[in-house]
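Dumping the structure here so I can ask a few things about it.
What you see is the complex with one protein chain gone and the rest in place.
Right, subunit A next:
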Amino acid sequence: MGLLGVAGVLALTACGSKVNAAADGGPSSSSSSAAASSGAAKESCVDTSGDSVKIGFLNSLSGTMAISEKTVQESLTMAADEINAAGGVLGKQLEVIKEDGASEPATFAEKADKLIQSDCVAAVFGGWTSSSRKAMLPVFEGNDALLYYPVQYEGLESSKNIFYTGATTNQQILPALDYLKEQGVTSLFLVGSDYVFPQTANKEIKAWAAENGMEIKGEEYVPLASGADFSTIITKVKDSGAGAVFNTLNGDANVSFFKEYKNVGLSADTMPVVSVSIAEEEVAGVGVENLVGQLTAWNYYQTLDTPANQKFVADFKAKYGEDRVTSDPMEAAYTSLYLWKNTVEKANSFAVADIQANADGVSFEAPEGLVTINGDNHHIAKTALIGKVAEDGLIYTEWESPAPIEPDPYLSTYPWAEGLS
């Protein structure tokens, strides 16, 4: 009876003292200093001695996010194949290891750890939801490894171990607001899913509106789980008489939202909706007939008329099928692999510290146009594009920022945003 208890206690005390011994030498038990994480980082096991180098793709291939994240993995695969066909990076072929994040943050953390510690990859590309990124962040900082994250997000983050190749708020949401103001819209209704991105975005939108004399007529959230009932919300939207709707809904909720929107007789002419989570991939799901004429805010559309994009779209269709479309996150993922390649070649090294030191100013003629890494915050300068959904299901540019916008994840250059972060 007592045998096990004794064994348990013995074992626990035994390992407790082991830890104390290590703690004396190491930077353990420091709980409040921010430097603690970097001090104890594990040794990198990346092997660059052979004629190939490993990289990891970590996307959800199962679960609710699979439908979106699979497309990102496809464009990443295409980029890796292109790079390998053109001679690799620093003369080394890329050996890709693919993992499934299963749409669960904890799985993303586990698989990131596996890619870094077990497979010894030089960099990891992937993640979609903010929760998946937040879950991976401590893993990459703890191991001092690199993540390239390809999706627009809510900003207010900047890790030296993450490169953000999607837009932050001042490259997507703020230009959309400026555009609406320019169009003479004086009041907005905010609709979003009930989670961090819409909440943070709407906080910023309200701060911006207070500064720019835009009236916020209402703010409504629906749970992320699908099956939300929009009839009440749409009635509120209709009765508000707002000039436009700012839509931060995610996923399936958009289907019911736009159907109901059309049912009550609202349209892009009477009250336009600006969406920040609907790209080419989602248009078919929501239904083109429900979306025609509505606005979107991104940094890339399939219809962009640049030589790099024509090649990107043609290659993608040739590889994955004529009926496929390309979208902003896919393009940002494709771009992220090239930005990593260009940084490695500039640094002439695969080491994390060398990449961090050489990242500033690295650019790439991407399908969306020229993009450049900002070495301070690890985001990239991108051109903002307001688009309109057309009958053919594609999105055409209505307005674009005159030049690539410098990333400002903490909105520190906007006085009205003080106190938001």
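Observations, loosely collected:
Everything that follows uses one rule, which is that contacts are C-beta pairs under 8 Å (C-beta built on N, C-alpha and C of every residue); 3 or more make two chains touch, one makes a residue touch a chain; residues count from 1.
Definition applied: contacts and distances are computed from a predicted model.
For the chain that does not appear here, its UniProt entry gives the protein name "Urea ABC transporter permease subunit UrtC", which is one of "Acyl-CoA dehydrogenase", "Urea ABC transporter permease subunit UrtC", "Cytochrome C oxidase subunit IV family protein" or "Oxidoreductase".
Only one of A:Ala79, A:Val139, A:Leu266 or A:Ala359 touches the chain withheld from this view, namely A:Val139.
Within the full complex, the residue among A:Gly50, A:Gly87, A:Pro223 or A:Gly361 touching the omitted chain is A:Pro223.
Of the options A:Glu82, A:Glu95 or A:Asp113, the residue whose C-beta touches the omitted chain is A:Asp113.
When the full complex is taken into account, the listed residue touching the unshown chain is A:Ala66, out of A:Val46, A:Ala66 or A:Ala384. Residue positions on subunit A in contact with the hidden chain: 1, 3-5, 7-8, 11-12, 14-16, 18-19, 22-23, 26-32, 36-37, 40-42, 61-62, 66, 98-100, 102, 104-106, 109-110, 113-114, 117-118, 129-131, 134-135, 137-139, 142, 194-196, 199, 221, 223-224, 419, 421, in rising order.
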